[in-house]
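Here's the structure we're looking at; comments come further down.
Complex shown without one protein chain; remaining protein chains in place.
Labels A, B and C are assigned to the chains in the order they are written; within every chain, residues are numbered from 1.
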Amino acid sequence: MSDKNWQGITRRDFVIKGTVATAGLAAASVLVPAQFAIGAQAKVKVGILLPYTGTYAKLGTNIRDAMMLRFAEDGNMLGGRPIEFVDIDSEAKPAKAQQLTNKLIKKENVDFLVGPVHSVVGMAMVKTARGDGPITVIPNAGANQLTGVLCAPNIFRTSFSSYQMGYPGGPAMVEDGHKRVVLMYWNYGFGKQVAAAFKESFLPAGGTIVKEIPTPFPKVDFQAYLTELAALKPDAVYTFYAGGGAVKFVKDFAAAGLKDSIKLYGAGFLTEGLGAAQGDAAEGVRTILHYADTLDNPANQRFRKAFKKTTGTNADVYAVQGYDAGELILRGMNAVKGDTGARAEMIHAMETAEIDSPRGKLRFSKSHNPIHDVYLREVVKGENRVVRVAAKAQDDPAEGCSM
Amino acid sequence: MELSFYLVQLLNAVQYGFLLFLVASGLTLLFGIMGIINLAHGSFYMLGSYLAYWLTGVTGNLWLGILLGLPITLMVGYLVERFAISFLYKRDHLYQVLLTFALILIFNELQQILWGSDVHSVAIPSLLAGSFQLTENQSYPVYRLFISAACIAIACGMYWVIQKTRLGMTIRAGASNREMVQALGINVNRLFAFVFSLGVALAGFAGMLAAPVDSVYPGMGENVLIISFVVVVIGGTGSIKGAFVGAMLIGLVSTFGKVLVPEMASVMVYALMAVILLWRPQGLFGRAA
Amino acid sequence: MADAILQIDRVSKSFGGLIATNNITIEFERGQIHAIIGPNGAGKTTLINLLSGDLLPNDGTILFNGRDITHLPPHKISQLGIGRSYQKTNIFAEFTCFENCWVAAQSRINTSMRFFRPASNLKAVEKRTEKALELCGLSLRRDSRASAMSYGEQRQLEIGMMLATEPELLLLDEPLAGMGSEESLQVIELLRRLAEDHTLILIEHDMDAVFSIADQLTVMVNGRILETGTVGQIRSSQAVQEAYLGVDEETA
Partner (left out) sequence: MSTLTRSLPLLAALLALVLFPLFGSSFYVGLVTRIIIIAIFAMSLDLLIGYTGLVSFGHAAFFGIGGYALAIAFQDASVIHLWQALPLSLFAAALAALVVGWVSIRTSGIYFIMITLALSQMFFYYFFESPRYGGDDGIFLFLKPVLMVGSEDILNLDHENNFYYFALSCLVLGYLFLVMILQAPFGKVIKAIKVNEHRVRALGYSTNGYKLVSFVIAGTLAGLAGFLEGAHTGYINPAYMSWHESGVCIAIVILGGVGTLYGPIVGAFIIVLLQNFLPEFTEHWQLLLGGIVIAVVLFLPRGATSLLPRIRSLIRMEKSISLSQEEKAKGDADG
């Protein structure tokens, strides 16, 4: 592994060399403490590539703030070394992703890479970083490929894969008694993967897809599709929309008077962090996600309080993913006591980490994708309340990963 | 699908067309009268939406919000015209494209600084919050009908102003022959500043009206911008009538395109534009160059 | 007429409700200077635009050397040997005099789509360009930017560009417009010289000039032809006196 960091000699190298030195060359022993001192005091560079402008700006900010909160809780030290952040706005633009990743890797020589939010940016980023690049932690982007075809020892994800987002929805809806379902989603990579995973579990569970309506991404004129939905008269509709589209969809759905006759389900982003904007329209909407604000566990309560205190805003699932990204990096660095050269040991510590996350228990699969519980939630009085656990320890098949 | 389905879709199409018209009419005014390509038009639409969100929050009432917001959009329009656009009247379109492109960048950042990056929404005023039953399971919000009504009122108002008033005559004359208007001793600078502000206010007003049914989010202006350009070009630059017909055509094609050929829905609109321009290079109601 | 270079048969053109030329039939003889006169709005420029292909007639046919050119686009008509100059100066202002004529001269070779050879290597084009400059009297100004020249010189260049295309028939739309008397004399002299081996159709308001150089005259009023004849015939025509010349003298 060619580690181009300034830290030319790794700790393991030095241990071996040190042994050789003590065995033979007395002079070498003079070098030992000096190098160790440099290794311990020099800053660890954490490169952050998240969107701070455009549609995903809020997500980027929350992820960064939560991760920094986690570091701050440990005195801003990683394995005994202070941290230096190199923070870049990804603008969620795929066209610039590789260039920016290169900047972090080649110019800034970062030890860790955290990002991004956008799946396509994620693919360009992972493609550049996998293999020899820095240890990379993905705090949101959900494309299956990131821990599938593109998986690599130095790539981790603390969020979810599209598969994990969609798959638990099928049985959950059947269990709720909805068998004739229309599938509506934004017709882009992420939306398609979530929809495909949903179908994969829904059909075997005895459900029928009345019609699949992919709508152009990122457009938000849903009126024509809602009219079509009304005419199809299904039991329920399963959707994938996020951000502005989710707000608009939920409101238009309610305004079209469809709430009484068709039950609205969706991947968690449909209602996540959008309570204020959606208002009453979201009441009763059921979504599936690996987190809920109201989760009743000590880690969550502690985290939400701390996040509110430092940032002044309420934590959401993105913040949790950022917080866990921070935790994962801490685990790795603490395991090797700050020696970034001990790559294999660090990766081992990270992939075997069991984290007591605000979302519940969090482990990692062989492909470095999270394994976590997924919850069925319902909006009650503007809050996403957990109805039940939709899937225990939901894993990802990591299709195409040969790790 | 039964007939009622298509009727409801027709209603959707017309309603969408009206909203498009409101945005595009401001654009075509600027095009036709001032010869200005204003890429920042979508940004003014976004400004309107954010103003509606902000002022409705402050005053607790959408109507008050619109009342306070309109003068702001007029003022923004006036300032932009005086400090940027007014230098470009005699220059190539190229520079207008570039300058207004830069304005988009600036307005996007300003939006970010002023209002952050959250998605917001604006409550429908209680007076219009109801809905009526359309089919056995679908109802239609009254507010959407109100938007259509408002658009019709504005269309009629614009028609009246342009066809019947002195100001309208000046505007029409200016559109066909700028030198002549100057020769008639009319202060073209003032006329242009006024028309530009009016165009901006129209875009802003459309954004305000749409805020309760659309959500308010970063980058919303650009979704509207390109489609408005398509409307204007189909209709023929400078023609209010053209903008109306173009908006309705786009409303129909995009609504029924979504239902009938979903996989090509986005392409259809642009294909329509290409076909119309092949047939009539100056647009449906544009004067030959 | 025995040798007609251009025959116009019942040509009409209207803009919306306005009839600009109404059912015009006329023939132009080879080798002559044929002037078209008439008050503003008589349809003279429209007629020239119809002949050059800038406008398409609603009705009628136009024959050039016996060939139907009614519906040909301007560039095809130009290629057949009809050159025109414009009433408003219509030159490439950013180009030098030489370049203006060069572009015109180059249009006569069929290798203009050539990419890999500097234009300056084309000897034939260069010769033609020099000749056109010499004819229109701008040889000494060849490297001046067109926009930097006097109005009169720009008018001369306008004619020079037309000449560089080596046309057989010249359509001249008010070549003397806006010129001082000195410049006018020069241009009139030039037209005389051109008439030696070209056919000229000329719109002009300067009656003295027209009467001094034209072989044939056509008077147009309200989109119609009032009278066609020699200078003497037109001078003595009662109808022309009433409808045009009389009026002209009053206003002049």
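The rule is simple: contacts are C-beta pairs under 8 Å (C-beta built on N, C-alpha and C of every residue); 3 or more make two chains touch, one makes a residue touch a chain.
Note that this is a predicted model, so its numbers are computed, not measured.
Chemist: Since one chain is left out of the picture, which of the remaining chains does it touch in the full complex?
Modeler: Hidden chain contacts in the full assembly come out as A, B, C.
Chemist: So which of B:143, B:229 or B:285 would be touching the chain we can't see?
Modeler: B:229
Chemist: So one chain is hidden, and I want to know which residue out of C:90, C:150 or C:212 touches that hidden chain in the complete assembly.
Modeler: Once the missing chain is taken into account, the touching residue is C:90.
Chemist: For the full complex, which residue in B:31, B:44 or B:217 touches the chain that was left out?
Modeler: Touching the chain that is not displayed is residue B:31.
Chemist: For a quick check of understanding: of B:7, B:94, B:152 or B:260, which residue touches the chain that isn't displayed?
Modeler: B:94
Chemist: Tell me, which residues in chain C touch the chain that this view leaves out?
Modeler: The missing chain touches chain C at positions 52, 54, 73-76, 78-79, 84, 86, 90-95, 99, 102-104, 106-109, 111-120, 122, 125, 161, 165.
Chemist: In the full complex, which residues of chain B touch the absent chain?
Modeler: So the residues of chain B touching the missing chain come out as 31, 35, 37, 39, 84, 87-88, 91-95, 97-99, 101-106, 108-110, 112-113, 226, 229-230, 232-233, 237, 263, 266-267, 270-271, 273-274, 277-278, 281-283, 289.
Chemist: Footprint of the hidden chain on chain A, which residues?
Modeler: 52-53, 88-89, 93-96, 98-99, 102-103, 106-107, 119-120, 123-124, 127, 143, 187-189, 192, 216-217
The rule is simple: only the chains that are shown with their structure count from here on.
Chemist: Taking each chain's centre as the mean of its CA atoms, which one is most distant from chain C?
Modeler: A
Chemist: Would you identify the chain whose C-alpha centroid lies closest to the centroid of all protein C-alpha atoms displayed?
Modeler: Taking the mean of C-alpha atoms per chain, the most central one is B.
Chemist: Report, in whole Å, the distance between the mean C-alpha point of chain A and the mean C-alpha point of chain B.
Modeler: Roughly 38 Å, centre to centre.
Chemist: Which bits of chain B are touching chain A when the two form their complex?
Modeler: Chain B residues touching chain A: 1-2, 5, 8-9, 12-13, 15-16, 108-109, 112, 116-121, 123, 131, 133-135, 137-141, 143-144, 213-215, 217-220, 223, 254-256, 258-259, 262, 265-266.
Chemist: Give every residue of chain A touching chain B within the complex, in rising order.
Modeler: My answer: residues 53-58, 61, 213-216, 218-221, 223-228, 230-231, 233, 243-244, 246-248, 251-252, 255-258, 260-262, 274, 276-279.
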